[in-house]
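So that we are looking at the same thing, I have put the structure below in C-alpha cells.
Only one protein chain is missing from this complex, and each of the others stays in its spot.
Residue numbering begins at 1 within each chain, and the chains themselves are lettered A and B in the order written.
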C-alpha cells in the first residue's frame, strides 16, 4: 500500500470529478451520492433502459448494485453494463444479498456473464455465495468473517477476470494472484446502512480516474476505512457516524 | 407497562438480530434501515415478486408500508404477505395515506383481507379512514388527534383480529379488548419524515423476537418515544433530531 499513490488518486478525483453512473438501491442512493460529492466525484443515479447507452457514454465508471432489484431494473442494469463493457468503461458490481435468495444470486451471475464487471465488491457472505451455492446469506448483512472468504474471492477473481473486494473487519482486494488487505475502519460502520454500497460507489470513483482496477479498489477501501475510523473517533454512535463520515471524506 | 419486559425484549433484539423484511416507501427506507441497525436488528428491503417467498422464509417479521405504492409494488406486498401468513410470521401493516386517496384505502384493505396482518400501525387519520370511509386524510400527515381515533382502533382490531397501534401525542395500542397508552415522545417528531414508518419497522423488530404482538407493539412504541424524547432534549431542531434519535436507539 502506497500513500503517495493514494494522494495522487485523491487529487485526480478532485481535479477530474469523474461522473459515476450508479444503478443502485433505494436505501443507499442518498448516502452514496453524498459520499461521492464529498470526496469530489460527480454522482448520477439513472436506471431507465431508454437512457442507459447515453448515460454510460458520458460516465467515467458504472456501478451496478442489486440491493433492491426487480425485473425492470435488471433490464436497465444489463443494458448499461453491456454498453459500459463495449465502451471499455470500468464496471463495479455489488451483489447485495447474493445467497439470501436465488433471484439475487442468479441475477448477480447474469450480470457477471453479460457485462464482465471490472470489479466485484461484496461482504463475505455475498462473495462466498457467488462461489459456493451452499452458502446462505442472512438478508444483506454478512454472516461470515471476511477472513473465511479470501479463498472464494481468489476463485471468483480467477473465474471472472474481475478484481474482487471483500469488505469486513479486514478488507481483502484480490485479482486472483495478488492479495492486499486494508485494516482501517470500525465495527460501528456495519451499524450504518449503505456503508458497503457506498464503498462500491467509491470504488467506482477511483476506477473512474485510475485505469488499474486493483489499485483503484485499494485506494477506495483505504479512504472508506480511514474516514470511518476518524468519524468514529469523533462520536461512536451510528447517526453521528453517518454525518461525520461525510465530513471526513470532504476534509480528507 | 413493564420495564423489565422491555429490557428483556431489547436484549433479545440485540442477541438475535431479527431479520426484518421491509417493503416500504422510498422516503423512509434509509432512515428505517438505520433505525433497525441502531437498535440491533437486521433490515432488508426487497419488493420483487420473484424473491418474496424466499425472503419471507428467512425473515423474522414482514413490514408492509404503502407510502409510495404502485401496482407492481402492491403485487410484491400481496405475495410477501400471503407467504408470511402461510408461514405464521408476524406481519406489520402501515397504511400510509389511507383516506388521502381511494387507491390507498382500497389497497390497505386488500392487504388486510389477503394477508391478515398481525399488527396495523398508523396515525389517527389513517386508522379512522380504515373504519369510516368519510374520514379524509390530508396527505400522509394526520389531521386528527390520536385520542379521537381510539374507538376506531378498537373496532379495527375486533374486525381484523390485528393489534392496532395509533401513534400520536399519546400512542394507543389495542387488541380490541385491552388498550395501553404510551405518552413518551415529542411533537417535534412529526417534523422528521418517516418517524411513523420507522415506528412500524421497529414494531416489526420486536414482533420478530416476541410472539405476543400486543407486547411487541408496546415495547416498540416505548423505544420510539423514549429515544425521541432524549434526542429532542439534546437538540430541539428536526435535522439534529433525526441523527440524535439514531444515536439514542443505539445507546438505549
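Definition applied: a contact is a pair of C-beta atoms (placed from the backbone, for glycine too) under 8 Å apart; a residue touches a chain by one contact, two chains touch by 3 or more.
Treat the numbers as computed from the prediction; the structure is a model and nothing was measured.
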**Message:** Please identify which residue in A:29, A:96 or A:182 touches the non-displayed chain.
**Reply:** A:29
**Request:** Please pick, from B:25, B:60 or B:160, the residue that touches the omitted chain in the full complex.
**Result:** B:25
**Complete:** Contact with the hidden chain, among B:97, B:117, B:196 or B:213, goes to B:97
**Message:** Just to verify: which one of A:109, A:184 or A:250 makes contact with the chain not shown?
**Reply:** A:250
**Asked** List the subunit A residues touching the unshown chain?
**Response** 17, 19, 21, 26, 29-30, 33-34, 37-38, 42-51, 54-55, 58-59, 72, 76, 242-247, 250-251
**Fill in**
Touching the unshown chain, subunit B contributes residues 25-28, 30-31, 67-72, 97, 100-104, 136, 138-141, 190-194, 235, 237-240, 242-243
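The rule we apply is simple: only the chains that are shown with their structure count from here on.
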**Item:** Averaged-CA centre spacing for the pair subunit B and subunit A, given as whole angstrom
**Value:** 31
